[in-house]
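Before any comments, here is the structure.
The other protein chains are all here in position, but one chain of the complex has been omitted.
For clarity, chains are labelled A, B and C in written order, and residue numbers in each chain start from 1.
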Amino acid sequence: MILFALWGMVISGMIGFVRVVTGPSAADRLVAADALSVIFTMLLVLLSLYIETPFLLDVALAFAMLSFADMLLMAKYFEHGELYK
Amino acid sequence: MSEPLLAFLYFFILLTAFVAVFLDDLLSSFISLSVTGVLMATVFALLRAPDVALTQAIINSGLITSLLLVAYSHTRRTPLPSGPCTACPSWLRWPLAALICFLLAVLLFRGMYSLAGERALETASTHFLAETLRETGALNVVAAILLDYRAFDTLGETTVIFAAVAGISLLLSGGKHVRSRQGLSFIVKRGMALLTPFLLLYAASILFLGHLTPGGGFQGGSVFATVAILICVVYGTGFDASRVSSKSKETLEVGGALLFVFIGLLGAAWGGGFLANLKGPFFPGTPGSLFSGGNMLFLNLAVGLKVGAGLSSIFYVMIKILEQEGEQ
Amino acid sequence: MIIMSFATVAILFSLGLFTILVQRNAFKTVIGLTLMESAVLLLFISWAYIPEGWAPILPLKGSGVDPLPHALTLTAIVIGACDLALAFAFIMKLNGFEKTVDVDSFRRLKG
Partner (left out) sequence: MMPLLRFLGSVCILAGVFFSFAAVVAILRFPDVYTRLHGGTKALSGGALLILLGSMPYAGSSLGALKLLLIAVFFLISNPMASHAIARACHRRTLFKNFSHFSSETPIEGESMRE
């Protein structure tokens, strides 16, 4: 059952990645990047359940924090750039 | 074991790598590069390497992507290079390079294929797995290797970080200290005030439990530096400079290095050789407890101080350049 | 299973080299550098994997995976990230002089 959930998250990660590639403007890519960071945190959590090593929850939490930092960085330093076509 | 899942993750890594390379828009290639890094961390976790997965996840999205975004937003006004290449005719450049790289790929695969014999633990690894608890008192074998069996190599690694930090602050120095108050919106500021203590606490837990669970000096220091970036970004560099001035960051960094060398000398003074752990004045303690790995806890603290202060001063210098450019 | 990871390593490494050879944007060169470096990391870890192994944290539930390449990879990741940070600093500095990110225009800078 957890393997099915893992496959679901990987496929939704793939679909989210399509929006990163085709996004017309930088803002869509920002949105897709935010969604991808959440999906990959969930992927790490499900993986830690699947292979029964509880240490991966630290990896998931650390990754959630750092991708949140990247989101704020992107949101701030792209204000004066060309963000929306 | 989940062969098809690993195969699909490898395919996903290659897909994001191709997108990162061949897409002209820089922002999407940066995002696909960070996705490649995360998928690498997932594959490392699947290949039973949680320590490396944690380091890859932290360094890739905490350091590489943040620096890439800061450098990219610094060069936003310059036009993207296009048009024919000046050095040599472009029809010669594309196919020739493609041919060379294809041959390289075939050669690499051929070489690795012949080496892919039956994998068994060599003598050194069996020794590490069997003797770590008795010889160093630490539970995390990888941290034991890094901080006890090869501690001198970790000292060399911290000097590499020291050189990188010195080089970057030399390159991007100059210009007055910018006291910009320009941060993000009010909601994010209040939210960050709520969130920052927990981030710092979690970074300290990664740092201090380095010898029990995956973690250690480098990972904890990088998370500390990321919190420093967040404060710079959310509250503006003026707020950050007044809280932790760059002078104190340098003293913290040098203090970390000196602490590392001092612990080594302490081991040597005790007659156990430079950086000696249990032969020196340190005791193993009960295996699961915090003070269990002899001098590993203090070595982790030293490395964490160094990496945290060094990386946050790198970020401060780079974001300061950005703020200055914003002022003009 | 090992063969798959070797194929990925070979393709990633040559892709990174291809990027450095062809692309003119300095950022793409750095991306190529990152790809080559992560290919080497993948090689180390996939070599250290033993099919029924457990993570090398000591209360081992079974036979452990080879911990030595993990320690080497940790050092490789940190040092690789440091020289990438230096590469970004160079790009920002060169962009200050040349006002462009084109690798060809950097060649004219002498001394």
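Definition applied: contacts are C-beta pairs under 8 Å (C-beta built on N, C-alpha and C of every residue); 3 or more make two chains touch, one makes a residue touch a chain.
What you are looking at is a predicted structure, and each value in this text was computed from that prediction instead of being measured.
Trainee: Can you list the shown chains that the omitted chain is in contact with?
Mentor: Those shown chains that the absent chain touches are A, B.
Trainee: Among B:F11, B:F198 or B:W270, single out the residue that touches the unshown chain.
Mentor: B:F198
Trainee: May I ask you to list the residues on chain B that touch the chain which is not drawn?
Mentor: Residues of chain B in contact with the hidden chain: 181-188, 191-192, 194-195, 198.
Trainee: Touching the missing chain, which residues of chain A?
Mentor: Residues 1-2, 4-5, 8-9, 11-13, 15-16, 18-19, 25, 27-28, 30-32, 34-35, 38-39, 41-42, 45-46, 48-49, 52, 54, 57-58, 60-61, 64-65, 68, 71-72, 74-76, 78-80, 83-84 of chain A touch the chain absent from view.
In this section, only the chains that are shown with their structure count from here on.
Trainee: Report the inter-chain centroid distance for chain A and chain B in whole angstrom, where each centroid is the mean of the CA atoms.
Mentor: Result: the chain centres lie 19 Å from each other.
Trainee: In angstrom, rounded to a whole number, how far apart do the mean CA points of chain B and chain C lie?
Mentor: 12
Trainee: Multi-chain contacts in chain A: which residues touch at least two other chains?
Mentor: Each of 53, 55 in chain A touches at least two other chains.
Trainee: Can you tell me which residues of chain C touch two or more of the remaining chains?
Mentor: 54-55, 57
Trainee: Of all residues in chain B, which touch chain A in the complex?
Mentor: Listed in rising order, the residues are 2, 5, 8-9, 12, 15-16, 19, 23, 25, 27-28, 31-32, 34-35, 38-39, 41-42, 45-46, 48, 50, 53-54, 57-58, 61-62, 65-66, 69-70, 73, 76, 183-184, 188, 199, 202, 206, 213-215, 219, 223, 226, 229-230, 233-234, 322, 326.
Trainee: Contact residues on chain A for chain B in the complex?
Mentor: Residues of chain A touching chain B: 3, 6-7, 10, 13-14, 17, 20-21, 23, 26, 29, 32-33, 36-37, 40, 43-44, 47-48, 50-51, 53, 55-56, 58-59, 61-63, 65-67, 69-70, 72-78, 80-82.
Trainee: Would you pull the chain B residues touching chain C in the complex into a rising list?
Mentor: Against chain C, the touching part of chain B is residues 1, 3, 6-7, 10, 13-14, 17-18, 20-21, 26, 29-30, 33, 36-37, 40, 43-44, 47-52, 55-56, 59, 63-64, 67-68, 70-72, 74-75, 78-81, 85-87, 93-94, 97-98, 100-102, 104-106, 108-109, 112-113, 116, 119-122, 124-125, 128-129, 132-133, 138-142, 145-146, 150, 153-154, 157, 160-161, 163-164, 167-168, 171-172, 213-214, 216, 218, 287, 307, 311, 314, 318, 321.
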